[in-house]
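Worksheet: one structure, shown below.
In this view, the complex is presented without one of its protein chains, the others remaining in place.
Let's turn to chain A:
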Amino acid sequence: MQTHSYDVLIVGAGGAGMRAALEAGPRARTAVITKLYPTRSHTGAAQGGMCAALANVEEDNWEWHTYDTVKGGDYLVDQDAAEVMAKEAIDAVLDLEKMGLPFNRTPEGRIDQRRFGGHTREHGEAPVRRSCYAADRTGHMILQTLYQNCVKQKVEFFNEYYALDVLLSGDPRTDENVRAAGIVAYELATGEVHIFRAKSVVFATGGFGKMFKTTSNAHTLTGDGPAMALNRGIPLEDMEFFQFHPTGLAGLGILLSEAARGEGGILRNSNMERFMETYAPTLKDLAPRDVVARAMANEVREGRGCGPNKDYVLLDLTHLEPAHIDAKLPDITEFARTYLGVEPYTEPVPVFPTAHYGMGGIPTNIKGEVLRNETDVIPGLYAAGEVACVSVHGGNRLGTNSLLDINVFGKRAGVAAAEHAQTVEYPELPEGVETPIVEQLQRLRDRPATEDRIADIRKELQETMDANVQVFRTDETCRKALADIKKLKKRYETVAVQDKGLRYNLDLLEAVELGFLLELAEVVALGSLERKESRGGHFREDFPTRDDVNFLKHTMAYKTLDGEGLEGTDIVLGTKDVVITRYEPKERTF
């Protein structure tokens, strides 16, 4: 076993992790540990753009952007954080341009901007052109640009190292002096366990969409960061809020950007009606994602779905000029051709909502510092990007605000982590901190062969989450999911892996990742059961309206010390107040 020491240790090399590294690197001895080569991260799959009120093509300002973010998030957004994000968005885009990002340009040579769901002028009057973009591969260009600058700055990466445990100096549930101490990581190539001691640790591990069956998420998005945090006693915030993106390729879940609608694409049902006119008369197809996803699911439920099984709706681009499609939406139209054999110039594309983005995650304040309860931070521990809940997305994230989030809060976390590291010494680490992980890996390897398979448990988890905790939820379905997860956790305790080796043992790591997913799915289902209202991406058919009296609160989920929690789980739920500065909650209409 090897031990390493760094001032700042960043876990994850997507947009948030690399943006943090670019800030921490020049200020402190920094390393990034990442389970994928950096350019493989799922930031690269983001398509449509990154919103900032540059006002390059029409009047706009950060206050309108803040308002849209708060309203889009169904008022569960912390408004101080949304304001920070909308203000710093402008520099975040300009920073990327200066780093070399090839944005599309206006005739004057400025960064071009286009419309995106929920982004409006004058507080909801009409859509505004706010999204800065590079064709429909903005995320790809952000990921490449950040990696290029990491190469330029000679950032140190540990590629294909899996972080499996976070080291703290105490238990955050009981020890008020607890602070970050490092990470236990597993080297894929050799099977060796490494201890990384650190003064500051930044979680930037991304999302956990693989708990769902139909998802736009990569196979590797298994929530490693939030799960290891939860297991060490760190709370998770608002995990019941998961975004289902309206336009996944039907049956596959592969994402087709909202930019398709921003460029003029229209959703139609089996009668070829533009049904969004009924659900959102002002913004129509560009209403926020939760509204559009529910409308689509409702059309299908009421029998107006398309195809042999009437189980999807259509995204119609056929009225757009092929040259315009080629210039603005080349990648996503190729997805339709490659994976469904549909020619978007002449045929509408079958689409249905796909699990896309976790609004919840590890709670942080606006500096990126991780909270251990409603108020207190864990010094030296930071989180940024999808893994974190600041909360700038509240109950529903607006399109493009994730690419913005990773840049604004990745930068903030990187700066704060480096500055903290300059003021402290390494915390003491007791002997044998790696033991729980080493023993867990050994157990998975040593178990006698079983009929049961990791893949089957994972598939059943994904199926119950799709069936019971998706766009529409009820008390009954959430309980069903919890019961299923409980059984799956039991099976997980006895299942064996087939690959017993040390070298590139992805069989073993898939098993570990499934363990993380099971932990998090339980929190999602439990939060969904206990939030007896409908808000943003969380829709309860048995409680179909928003209830600000009882639920205008963040949920904080804690793993209990004694294993006794709600509904037969080991989780208890608390709350945290929503920060409201400018905008009193109002009913959302679009």
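What we mean here is this: contacts are C-beta pairs under 8 Å (C-beta built on N, C-alpha and C of every residue); 3 or more make two chains touch, one makes a residue touch a chain; residues count from 1.
Criterion: contacts and distances are computed from a predicted model.
Per its UniProt entry, the chain excluded from the display bears the name "Succinate dehydrogenase iron-sulfur subunit", taken from "Hydrogenase expression/formation protein HypD", "Heme exporter protein A", "ABC transporter permease" or "Succinate dehydrogenase iron-sulfur subunit". Although one chain is not drawn, the whole complex shows that of A:Ala24, A:Leu340 or A:Leu482 it is A:Leu340 that touches it.
Among A:Ala20, A:Ile33, A:Met85 or A:Met141, the one in contact with the hidden chain is A:Met141. Only one of A:Gln79, A:Thr220, A:Thr247 or A:Asn407 touches the absent chain when the whole complex is considered: A:Thr220. Only one residue in the set A:Glu347, A:Asp499 or A:Glu567 touches the chain that does not appear here, and it is A:Asp499.
Against the chain not displayed here, chain A makes contact via residues 36-37, 39-42, 44-45, 93-94, 97-100, 102-111, 134-135, 137, 140-141, 144, 148-149, 151-152, 189, 218-220, 251-252, 254-255, 297-298, 300-301, 305, 308-311, 331, 335, 338-340, 453-455, 466-468, 470-472, 474, 476-477, 497-499, 501-507, 541.
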